[in-house]
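Notes follow once the structure below has been shown.
A single protein chain has been omitted from the complex, and every remaining protein chain is retained in its original position.
Here is chain A:
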């Protein structure tokens, strides 16, 4: 078996008496979309925060690209190739779409301590950023401040930034949230192709998208993974049905 890109082992995190993450073990293999689903308050966000380094787990390990990243901070994990998008878009609002992506390109090049060369005249930043914007379909919005983009466009821009980092894995936190049916469909097609670039850990409430995209699904309830399996296995799993899916499946 190929080694997983991301491997979370027995992760535990408590806030007082609440066990937000309770012995969670999941992994992300090359080329797959692994969806993480669960009802509100199941601990999905807390888990994401721990993977990204904004919350420290009480115990357990997180291995990424063959090494333990537990001691690294958010910026260091991003440098290792962990690309993420947020549940609520997180961008530099005053900067144009282009400059947002350029920031990611510059970070990937590992040099933010240039003081004299204007970035807008730096082809090594502008060109790749523009190419990525074209790829996500935002080229004609490149000069607009991120704050003036529509909700869906901001989502696309976040993905563009993750792409610019040439991430080894994508961590997408509810990318479909707030998208119209048309937008969701387009994004589903985009993510479907994206998995060939790097595997995706997809946290999502939109079941149509999850069932269409996921190679594997893990179900998180009260901080515990109650089941992991293929779409069919999860659909027919009785525990999952009572705990979460209800009559949706």
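The criterion applied here is as follows: a contact is a pair of C-beta atoms (placed from the backbone, for glycine too) under 8 Å apart; a residue touches a chain by one contact, two chains touch by 3 or more; residues count from 1.
As a working rule, contacts and distances are computed from a predicted model.
The UniProt record for the undisplayed chain lists the protein name "Branched-chain amino acid transport system permease protein", from the options "4Fe-4S dicluster domain-containing protein", "Branched-chain amino acid transport system permease protein", "Isoquinoline 1-oxidoreductase alpha subunit" or "Ring-1,2-phenylacetyl-CoA epoxidase subunit PaaB". Residue A:84 is the one among A:84, A:141 or A:195 that touches the chain missing from this view. On the side of chain A, the interface with the absent chain consists of residues 52, 54, 73-76, 78-79, 84, 86, 90-96, 99-100, 102-104, 106-108, 111-120, 122, 125, 145, 161, 164-165, using the contact rule stated above.
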